[in-house]
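Only a single protein chain was left out; the remaining protein chains are all shown in position.
As written, the chain order gives the labels A, B and C, with residue 1 at the start of each chain.
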Amino acid sequence: MVSAVYIIIAALAAAFILGFLKEQWRGLAYVITLAALAFMSWVSAGWVWALGWQGAEAVDILTAGTEPPFAINLRMGLPEAVLTLLVNLTGLLSALYLKEVLFRLGRRSLVVLLIAIMALSGIILTRDIFNLFVFFELVVISTGGLILLSDDVQSNSRALSAGFKYLIASQIISVLLLVGIIFAYHATGTLNIDGMAGADLMALQGGVIAFFLMFIAIVAELKPFPANGWALDIYESAHPAFSAIFSAATGAAALYAVDKLLLIGGVSWLPVATAIGIVTFVVSNTLALSQSNDRRLLGYSSIAQIGLVFTVLGQRDILGDDYYYIAFGVLIAHAVGKAGLYWLSGLVAGRGLTDWSALRGHPLLIFAFLTFVFLLVGLPPFPGFYAKWELARYLAAEGRLALLALILFGALIEAGYLFRWFGYIIKRERPAQGVVSDPLKQVVIFAAVVAGWAMAFLWGELSGRANLLLALPLLFALAFLLLEWLPAWFKNIVAISGLVGYFAMTYTEYDPLRLIFIIIFTLGGALTLLASFHTSGKRIGFYPGAMLMYAGLVMLIRATDSFDFFAAWELLTIGSYFLILRGKHSEPHALSYAIFSLAGAFSILAGFALAADGAVHFTIQSLSEVATPLAPWVFILLAVGFMTKTAAIGLHIWLPGAHAEAETDVSPMVSGILLKAGLYGLMMLMLGMGIQELHGIKLNYVMLWIGALSALLGNLMAIFEEDAKRLLAYSSIGQMGYALFGLALMNHLGWLMALMFVINHYIYKSMLFMSVGGVAKRTGTRDMYRMGGLITLMPLSFIAVMIGIIAVSGVPPLSGFGGRWIFYNAIMSSEYRLPMLIIFLSVPVAFLYLFRLIHTIFLGQLKDEHRRIKEAPFWLILPQMIYVACLLVFALVPGIALRHVDRYLNDFFPNGGLGWDGLLITSQYGYWSPINIMIIIGVIFMLLFFWLLFVNRKAQKVKQFNIVFSAERPYRPETTHFAWNFFAPYRKALGFMVQPFVTLFWNTITDFLHAAANLVRRLYTGNGQTYAYHLLLFVVVVFFVRMGV
Amino acid sequence: MIAQLAMATGFALILIGFYGALTNRNILRMIVAFSVANTGVHLVLVAVGYMNGRTAPILDSAVSATEAVTRIIDPVPQALVLTAIVIGMGVTALMLAFAYKLYEKKRSLDIGKFTELRW
Amino acid sequence: MEFEWIKIPYSLLTLFIVVNYGLLMTAFIAKIAARVGRRHGIPIYQNYIDLIKNYGLRSSITHGVMFYLGPVFRLSGGVGLLLFVPSIYGSEMFSNLSFAGDLILALYFIFFGTLGMALGAAESGSPHSAIGITRGLSQVTAAELPMALAVFSVALQYETLSITEIVAAQQGSVLNWTLFTNPLAVVAAMMAFLGSMMRPPFDVVLAPQEIPIGPPTEYHSSYLALMQTNRVIFPVAKVVIYTNLFFGGATNWPIFFLKVFLIYMVSAFVGVAFPRFRVEQSIRWFLIWAMPLGILAILLV
Partner (left out) sequence: MKEELEKRIVKGPDGIEFEVEPLRDYYCEAAPTVMPQAYSKIIEGFFNWARAESLWILGFGTGCGAIEMRPLMTPRFDAYRYGVQWRPTPRQSNLFIISGYLSVKTLKRAIRSYEQMQNPKYVIGLGSCTINGGMYWDSYNTIKCLDDYLPVDLYIAGCMPRPEALLAGFEELKKLIRAGKAEGANQYAENFEWYKANQKKVILDWDMPDYNW
C-alpha cells in the first residue's frame, strides 16, 4: 500500500507546482489540483480497503526515522483511513463544485484549497500534539482564505465579517492551545499523544490545568453551544461548497482530534465531553426551529450533529467495540447529509426555506434532498438508524436514561424542522427563479446520494443483523423509484400484483392472528389500490410512498426481532407520511403526523432498548421475560408508542387533519389499514407482557379508561364536524378506542372483539372514505352543508354509505352487530365496571354522526350546481361494491375469519371462548345466529316492501319542493336543506365535553419551544467581540464546573 | 528567578492582550492586542524551557556536542516557539488583510458595524 | 333453539294477537288520557277505522326510493323486535323467533326502526322532518344510556344474556321479579322507557303543531297506515322486553295483556301530567337523573 504520508506530500507538491504555472493557465492548474485530490483520496481509499477488508494492522509512519518522543509520527489505522477518505473525497467533490469560482479566482485559491485539505488530513493522521496545533493553525488560515470564495463578497461584507470573527476566535484558541501544550510538555516531557497518555498527565503537577487548556481549545474548534456564534456566521455567508467542507471535513477532523485528546485525559473527562456535547446538540436543534434562512439552519443542524458525535465520544467507556461503529455511523451520516444539503443549497437561488420549493420541478433533486434528510434524522435504512439503535441499547443497559431521553428529544426536534422544510418544498408555491441547472454540480450532489446509499448498505452489512436493504418488501418499494417514469395505471397493476403475489407466497407461514393482519395489509391494500386507477398521469411519488408503507406493514408482521420490528415501524411511518403529504392542504397535518409518529417510534425505541438490557438480539416474544422493576416502564413506553399510531385520546390531534386532507384514495389506506399497525403492536405487547402493575395500578385498567374515553370523545367530536372526511376521521378515533378497550379487557372475547373491530373497521372505513371522497371529487367540496339530495345522482355511493353506516352503528343484520355482541359478552366476564359506562354512552352517540353523514350528503334538498353531477368514477365505485359484498358475507358468516382466531386465542386466554356449531354462535352467556337474523329481517322487510309497492303502484312521483312548508313556497334549496350545526341541541347539552383541551396542551408545548428558541438565539448579536466574550466565558465556566464542583 | 519573572511577564502580556482585544471596538486595535497576546505566549513558551544555570542550546565553540546534555537548557520549547511565531505572524497578516477589506466595504473599523449576520 | 317451519304460523299468530291488542289498548289508553281531561275520548275501535281509511285513500305521492323504505324499515323494526323476543314464557308456541338472537339483538334492533324512519323522513326533503329527526335521535340516544345500563346490570345479576333464562330466574313468587331484586335498574329502565315512548314530557320529536308532527310530516295514506301499525306494535314489543326483564315475564296471555297495559300506563300517567321538555333539557334530565341510577345499578349488582 502507498504510505499515508503521501497524502500530505501530494498536496504540498501540487501546491508547489501551481506556483510555477502562468497566471492564465488556469485549466492546467485546476486539473493538477483535481489530480492531487484524487490521488490523496485513492491512497486513503486503498488504506480503508486494506485495513477494513484485508485485515491489515494499523501502521505508524515515523517522519524523521526515529521513535516518537524525538520525532513526529503519523498513524494510519482504520479510523484515520476512513476519516481521511471522507475529508479528501469532500475536498475533491467541493473542488469539482467550485469549478467556475476557482477559475475566476485563479491558482492562489486552488493552493489554499489544497492546503486546507492537506491540513485536515494532517490533523487526523498526526500523533504529535504540537503538530496538531500547527495543522489546526493551517486550517484556520486556509479557512480564512476559502471563506472569501463566497459569491457575495463583492455584494456585501457578510463573508468578510464572518471570516474576521473566525480569526478572532482562532487567535484565542491558539493562545489557549499553545499554553496548554507547553505546560503538558513541561509535565510529561514528551509531545507525543500516546506518550502523554502513557505518562498519566492527570497525576502530574499542573497536568490537569495543562490538559484542560489543550482540551478546551480543541473543543472550542468543535463549535460548542455558547461559543459558536462565529461558526454560524461562516455557515450562513460562506460559499455552500466551502460550508460543506467546513461542516463535514473540518467537523470530522476536529472530532477525531478531540478523540485523541481524550486518550490523554482519561475516563474522568468523558462526562465533561458528554455534557458539552448533549447541551450543544439539544440547544442548537431547538434554536434551529426558529430559523428561516436555509444555510443558517443547516449551520445550526451541523453544530447539533457534531455535538451528538461529541456526546458519543463522551460515552466511549461504555460503548466498547461498537464505539467506532456508532460514532462513525452518526458522523458519516452527518457528513454526507450535510455536505449534500449544502451542495443542494448552491443550486437554489432564494435563501428562504420556502424558496426551496423551486426543487419541485426536479424529482431527482427532491429524492436527493430526501436522502440527505433521512441521513440526518437517522431513519432506516441509513447508518444513523443502526447507530441510534445500538447507542440506545448501550445507554439503556448502563441506565443512562436521561441522556437517552435528551438525545431522542433532540433528534425529534431535528426531524421536526427538517420535515417542516420538506413540507415547504412540496407544498409552498414556487418562486420565480428556477433551479440552477449546472450538470457538474448535480453530478456532485448525486455522488453524495450514491455515497449515502452505499453507506446504508455498508452499515447494514456491518450491523450483524439482517441488512435492511436486502429485505424483499423494502426492495420492492424502492424499485418503484425506478418505475416513476411509467404511467400510473401500469404502476398500479404492478403494485397490486406485488401485494397479492407476496400474500400468495407467504400466507402459509402465519398463525391465525397474524393471518388476519396480513390479509388486511396485503389483500386489503390491493383492494384499496384499485381505487387508485381513477387518477391519470404519472403520480410521481405516490407509489414509492404507498409501497414503502405496505413494505413497512408487511415487515412489521414478519418481524420477530425487536430491531426488525422497529425498522418496519419507522418505514411504515415514513411511507404513510409521504402519502398524507400528497393532499392539497395537508402540509401542516402531515407534519404533525410525522412528529407524533416519530415521537411514538422513539418511545418504542426507548422501550425496546430498556427491555433488551444490553442483549444484542432481543425478540418480541422475550418481552415476557423482562425483569419486574423494568417491565412496567417498558410496557408504558411501548404502549405510548403504539397508542400514538391508533390515535388514543391525548395523542389523537394529528389524525383528523391527516385523514381529512389526504387524497381520495389515500384516506382509506391511511385510515383503514395504517391504524391497524398500532393495534398489532399493542397485541404483540400485551401477548408478551400480559397485565403489568406500576405502583399498584394495573396498566391495562388505565388503558381501559383511555380506550373508553377515546371511544366517547372520538364519537362526540365527530358529531359536531361540518367536514365529511373529518367526521370519518374522528369516528376512526372512536372505533380505535373500542378496539383498545377490547384489548385492555385482557380476556378471550375482548381480544376477539378487538379483532372483529380490526376487520370491520377496515372494511367500512375504507368504503366510507372512498364514497365520501368520490362525492367530494364530484361536488368539489367536503363541507356537508353544501351538499344534499345526491341520492338520485349518485345511487351506488348512497348504497355504499347506507350499508356502511348500518355496519358502523352495529344495527343487527350487518357485521357491526357481531362486534357489539362479542363486546357485551366480553364485559360480562371481566371484573372491571366503571370504564364500561363510558362505552355505553358512546354506543348510541355513534348513531348520531352516522345519520348526519348520510342525511346531509345524500338526502334533503339538491342544490342547483349539483343537478348535473355524475356518479363517482368507476374505479372508486368498484372497490366500494366489493366492500359491500365483503360486509354482507362477513355479516352472514363471521366464522370464516373468527373461528380460527378463536381457537388460536385459546392458548393465551383459555376460558371464555365461543362455540361454533352450525349456524349458531354460542358464548358462555348468550347466543347469536347471524344467518337466521339476516333471513328473518330480510323476509319481513321484503314482504312489507312489496305490500307497500303494490298498494302505492299509482303513486305520483314528485320533486324536491313539493313538500309541506306551512302552505308557503320554499325559497331556495340552500335555505330549505337543514344541515348546518345539525345537532345544535346536543352541542348545548354536551358541548363542554368536546372543548379542544388536548390541542391546546400540545400547542402550548410547541409555542414554548419556539419562544425559547427565539429568546436564546438573541445570544448571537453578530458582534465578533461578543463572540470572543462568549468563548472566554465558556472556557471559564467549563473550568469551574470541572474543577470546582 | 529569571524564568519565573519571564513567565510572569508572559502571562501578564497574554492578559493585557486579551483585555485590549475585548475592550477596544477598533479592529486594528484588536489585531494589535492579539499580537501582544501572541508575544506573551511566545515568552511563556521560552520561559518554560529555562533551567537554572544553563546556557543557550547552541552547539558551537563554547558548548561542544559531548557535554551539551549537562550545559544547555531544554531545546524543544525553543524550536516550538519558532513555529509559533511564524504562525502568529501569518494569522496576524491575514487579519490585517481582512481589516483592510472590511474598511474598504464600510469605511469604518468599528467591530460593532459588521453585525448583519446574527440570530 | 333450532328453526322449525311451525314457528312461522305461531309467530304470525302472536303478531295478530299483539296487533289487535295494541290497537284496542292504545285507543283505551287514549280514552283514559281524554277522561283525565274530562273529555269523552275516542271510541275503542277508532284505530281500526283510521287504519282502514288510510289504506282506503286513493291517491299518494312518493319522494323517492328511500321515502318508500322509511315506513318499511319502521314496521319491520317493530315486527322484528316483537318476534325476536319470546312473548309467553314456557310455551313453545309463543317463543316466536327468539332462537335467532338474545337480549343484545333486541337491545340493538330498536335502532333499526329509528334509523330507517330517519332515512325515509330525510328523503322527503322537508326541513321540518329533518329537525324532527335531529331531536328524535338526540333524545333517543340520551334515553338509550340508562336502558343499556339497566339491561347490563340485569344481565350481570342473572349471569346470562338469554331472555328466556332471565324470565325463568324471576318465576316463583312476585318477590323474585327484578323489580324487587334489582330496583335501581328497574327505575333507570323505566326512566329510559319514558324517553322512548314519544309521550308528552319527551314528545318534542313529534311536537304536533310546532314542526308539523316532525319526521312523518310527508307521510300519508298507506305509508301512514304502515306507521300507525308500527305505532301500535313497537311500544308493545318494547314493553314485552320490559316485562320479561324486569317484571317477571308472562306465562299466559291474560297476564301478558295486564302487565303490558300497566307498564304502558306508566308513560301515559307521566305524559298527561308534564309539559314538553326541550331536547337539551331532556338530555340533561337523562344524564343527571337516569344515568346515575343506572351506574349504581351496575356497581351494586
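Following the convention adopted for this analysis, contacts are C-beta pairs under 8 Å (C-beta built on N, C-alpha and C of every residue); 3 or more make two chains touch, one makes a residue touch a chain.
No experiment lies behind these values; they were computed from the predicted model shown.
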Neighbouring displayed chains - absent chain, whole complex: A, C
Options C:Ile88, C:Ile213 or C:Val279, residue touching the unrepresented chain: C:Ile213
Identified contact with the non-displayed chain, of A:Lys427, A:Lys676 or A:His866: A:His866
Contact residue for the chain not shown (choose from A:His695, A:Lys957 or A:Arg1018): A:Lys957
Of C:Leu57, C:Val174 or C:Leu258, the one touching the omitted chain in the full complex: C:Leu57
Interface with the unshown chain - residue positions in chain C: 34, 37-43, 46, 49-50, 52-53, 56-61, 208-209, 212-213, 216-221, 224
Hidden partner interface residues of chain A, rising order: 778-781, 864-870, 956-962, 964, 967-973
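By definition in this document, only the chains that are shown with their structure count from here on.
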Selected pair, greater C-beta contact count between A-C and A-B: A-C
Whole-Å separation of chain centres (CA-atom averages), chain B against chain C: 101
Centre-of-Cα separation between chain B and chain A, whole angstrom: 50
Rounded Å distance between chain A and chain C, as computed from the means of their C-alpha atoms: 54
Chain A to chain B touching residues, read off their complex: 130, 134, 137, 140-141, 144-145, 156-158, 160-164, 167-168, 170-172, 174-175, 178-179, 181-183, 185-186, 191, 232-233, 236-237, 1017-1018, 1020-1025, 1028-1029, 1032
Chain A to chain C touching residues, read off their complex: 789, 791-792, 802, 805-806, 809-813, 817, 820-821, 824-825, 827-828, 833-834, 836-837, 840-841, 843-845, 847-848, 851, 854-855, 859-861, 920, 923, 925-929, 932-933, 936-937, 940-941, 944-945, 948-949, 951-952, 954-958, 960-966, 976-979, 982-986, 988-990
Chain A-touching residues of chain C, taken from the complex the two chains share: 1, 3, 55, 59-66, 68-69, 71-73, 75-76, 79-80, 83-84, 97, 99-105, 108-109, 111-112, 114-115, 118-119, 122-128, 130-131, 133-135, 137-138, 140-142, 144-145, 148-149, 152, 155-156, 159-162, 212, 217-218, 221-223, 226, 278-280, 283-284, 287, 291, 294-295, 298-299
